[in-house]
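A single protein chain has been omitted; all remaining protein chains appear in their positions.
Coming up: chain A.
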Amino acid sequence: MPYALGIDVGGTFTDAVASDGAGRIVSAKTPTTPPNREVGVMKAIEDLAAELGIGVGELLSQTDYIAHGTTASINALVQGEVADVGLIATKGHRDAIYIMNAEGRTLGRSAHEIQDTLRQRKPAPLIPKYRALEVTERVDYTGDVLVPLDEDEVRRVAQTLVDQGVEAIAVCLLWSFKNPAHEQRVRQLIHEIAPELYVTLSSEVSPRIREFSRTSTTIMNAQVGPKLRTYLLPLQKQLEEGGLRGPLLVMQSEGGTITADRAPEHAITTIGSVLSGGVIGGKRLAEQLGHRNVITTDVGGTTFLAGLIVDGEPVMAPGSIVNQFPINAATIRVHTIGSGGGALASVDAGGNLRLGPQSAEAVPGPACYGNGGTRPTNTDANLVLGILSERGLLGGRKPLRMDLAREAIRVHVAEPLGLTVEEAAIAIHEVQNAQAGDLLRRAVVQAGFDPRDFVAYAFGGAGPAHCAGYCQDLGVREVVVPLGPVASAFSAYGLAASDVSLSAELSDPSAFPVDHTVLESHYARLEADLQRALDRQKVKFHDVVLEREVDLRYSMQVTELSTAVPDGTFTERTGDEVLERFEEQYERINGSGSGFREAGVQAITYRMRAKASLGFPVELPRVPRGDGEDPSEALLGQRDVCLDSQAGFVPTPVYDYSLLRAGHVLQGPAIVEVPTTVVVVPGGVTGTVDHLGNLVLRYQGGQPS
């Protein structure tokens, strides 16, 4: 029987999911084992094999592919544990990476932080200036060479860097995305001196206008590439020796995969792999449930992550920001706020209740964990409110300390605000819901959509406890909480269920519409690039779909809008058609009448995406049907829970998720206990178990608008 495996190597846990393509899915969870993470990966595979009742060799020999995501690269960047990199830049322009367009103080910072002007500094430079050197050469905005490359100087500069002991060299020259010849020649010259040295060219890793973010991306790629290589290659070897039949694929931030042997070269494209896994999982679930538009919410200990699926596809972003440095690598757009389950609640000097972005982290954790934390978190509030039980999570090994939770809330929130501990707890709970609701609303509305056309999915440790609250003001139709076999390993499920999606892009800023022959030649080049990339994946593809898009903007705007370019042959009408689509989309986002064609439209970047199915149906299995709507066979008991400041504490039934059956209906208020979380069904909300075991929450009497 063939299998597909998804493995998510997180900071704390390694999650794994195996699917046999015929309705059976098993999952495993084991501790991550840094620095030798492959140990944890092998352990997770052993656990999967045991779940399936077969040997590891047997499992691997029947595995079509392993889709792998890891947080190791992103964590290395965040913590600065990266390779020593040298930079080669165009003469006169080395400092692009230090000047940071003057926005280094604020990139990726929240408005609250930006306002605290005196405390915003640039991040530590990616590399010291003495490892950032210049070479004589100049290309202009059309790609013409104005000053030829000084090859002797390149040799001297490369030798200097090699003598400094760099582990990799990043090459980023001005306008190289229009004409990569100089960068390519620089690599040849470096390899004459140091044949094995890891070299990254900006024209390959990020062929996009704007030298600051391109340089930043190129350097960061060089910083994580060598280490990814030393992790993946032994793992791949070990798996192959263990009999792995198919390839080891690495998930990319944009939701596609890349083979393990090529991943180190494009390391920067893999840093969002785990975040994207959750959205991909949501996409697969949406396909099974027939949902076209979904907001996925994943609430972990420290962060609240939200992704959007529109018309069946995740909403993408052209880049992201890490450590205040920009990364030009297409990614599934994930919106983040620092208010997860461990977000700290505090009262500021002006008597305002604040939640997050600081978190209690894994250590010490919320006060109620009894690990020495004394500051109150969301989790502590939920305990006081009865949402969580003092005996801890179902299957949890540890009881929670109500006394510590109450004390933390009393000292840090209740007394400063003049509230009772219970009132303070409900305030924390509601502020969390309000903040999350704001984030979600902005994510949806800014992308130009109406939340009422969406359903929401909630997973992660803290999502299900809050989702009914944070989705209420949003106006979504319903909220789906997955409770089946992959509930606790949803990201790994997403990995196993991923398609291959690759993209290629080229920048050619010019007035739009351009002649259709220009469109034709650009997309022909991109298609050839993509075909080569697909060929390198070593898997059989089914249903390859190519999509074209172009980033357009009104003349001089800073933000472009990705606009779909029609399939088929190009005609003289194509450019105008694209222009009309752009304007339609623009007005949808910015309001009717906001478009202004008179200002002129410019194209910046052309992009093509290949989407290919791995041909392996990774579907959630059906769960058995109950005898009717009455869920009382799953009733664990009841406790007093406060879900609403007006209603106060109300005796509330508590259910065991494993005994719920398809068709059961829960009338709120109710609590469902799950091994890794609890689901809250507030008063006025109905929870229905669907055919896949998901709990579907619906607001009675419709939604407030």
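The criterion applied here is as follows: a contact is a pair of C-beta atoms (placed from the backbone, for glycine too) under 8 Å apart; a residue touches a chain by one contact, two chains touch by 3 or more; residues count from 1.
As a working rule, contacts and distances are computed from a predicted model.
Of the names listed as "Chemotaxis protein CheA", "Carbohydrate ABC transporter permease", "N-methylhydantoinase B" or "Carbon-phosphorus lyase complex subunit PhnI", the one that matches the UniProt record for the absent chain is "N-methylhydantoinase B". Considering the full assembly, A:Met100 is the residue among A:Val82, A:Met100 or A:Val565 that touches the omitted chain. Check A:Leu419, A:Val518, A:Leu635 or A:Leu659 against the missing chain and you find that the one touching it is A:Leu419.
Taking the complete complex into account, A:Ile114 is the one of A:Ile114, A:Ile321, A:Ala524 or A:Val545 that touches the chain left out. As for the chain not pictured, it touches chain A at residues 91-96, 98-106, 111, 114-122, 128-130, 136, 138, 140-142, 146-148, 150, 174-175, 209-213, 348-353, 417, 419, 426-427, 430-431, 434-435, 438, 441-442, 445-446, 509, 554-559, 589-591, 593-594, 596, 598-600, 645, 704.
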